[in-house]
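I am attaching a structure below and will ask some questions about it afterwards.
Complex shown without one protein chain; remaining protein chains in place.
What follows is chain A.
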Amino acid sequence: MTTSTVLAAAGAVSGGEEVTFWILGPLALIGAIGMVAARNAVHSALWLVLTMLCLGVFYVLQAGPFIGMVQIIVYTGAIMMLFLFVLMLVGRDSTDSLIETLRGQRVAAIVLGLGFAGLVGGALYRALEGTTAVGLEQANAEGNVQGIARLLFTKYVFAFELTSALLITAAVGAMVLAHIERRKQDKVDQVSTMRARFAPGNYPGPKPGPGVFATSSSVATPARLPDGRLSERSTPEILPVRELTAQETTLKGTDS
């Protein structure tokens, strides 16, 4: 029908597929290595994006255009973007420190990783050597998207719905934990704020400043009202209103 089914012709690997693979395969590998090796977290994420894009193209090559596009839209477009969002919030100058807390763990990790990759690659190669893909034609008979839809909504509908219920539960749970709901009567709009401000008993103007007088340079000195009283509203609440006693104000007799 189209490129997808042309490429999916079982057995023989077409020239175009081979060329694409040998261009994108090394790129995907470079992306994977770069992701681990990059010092900066954002660079790491970008290398991963490169690998994911290559994987998306590989899916398309393997006669799965739908999964390839979904890989790009969902993983690269949405999930990695959320990663980037968080990384950018963390700050751009935060790079990994190079100090090893465990002695020799880097070398050990490299050796183990290479060994594991070799094992998996070798096993896969030995297992799949000489086998030809079977059933791609039947699976894509009525189109790739339709084939996936048929399976999703008939055979695997229960698993599919269960997974979506799980995801919804997780999302709702996260929202419940993080969200603070204010009751409707607790919300104050601008009109009622103004009403409360001008209600009797509340002085609508700004508070008087502290009475820093010639005798004192402390902000704890209360302001004096026109009638001579002291205003408690002029000092910060954490400071007590203190007035000097008569003994404190009398001359100490040191100036004679």
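Convention: a residue touches a chain if its C-beta (ideal position, glycine included) is under 8 Å from a C-beta of that chain, and two chains touch if they have at least 3 such contacts; residues count from 1.
The rule we apply is simple: contacts and distances are computed from a predicted model.
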Protein name, per the UniProt record, of whichever chain is missing from view ("ABC transporter permease", "Sulfate-transporting ATPase", "NADH-quinone oxidoreductase subunit H" or "Xanthine dehydrogenase family protein molybdopterin-binding subunit"): "NADH-quinone oxidoreductase subunit H"
Candidate in contact with the missing chain, chosen from A:44, A:144 or A:221: A:144
On chain A, residues whose C-beta touches the chain left out of the figure: 1-4, 6, 40, 42-43, 46, 49, 53, 56, 65-66, 68-70, 72-73, 76-78, 81-82, 84-85, 88-89, 92, 143-145, 199-201
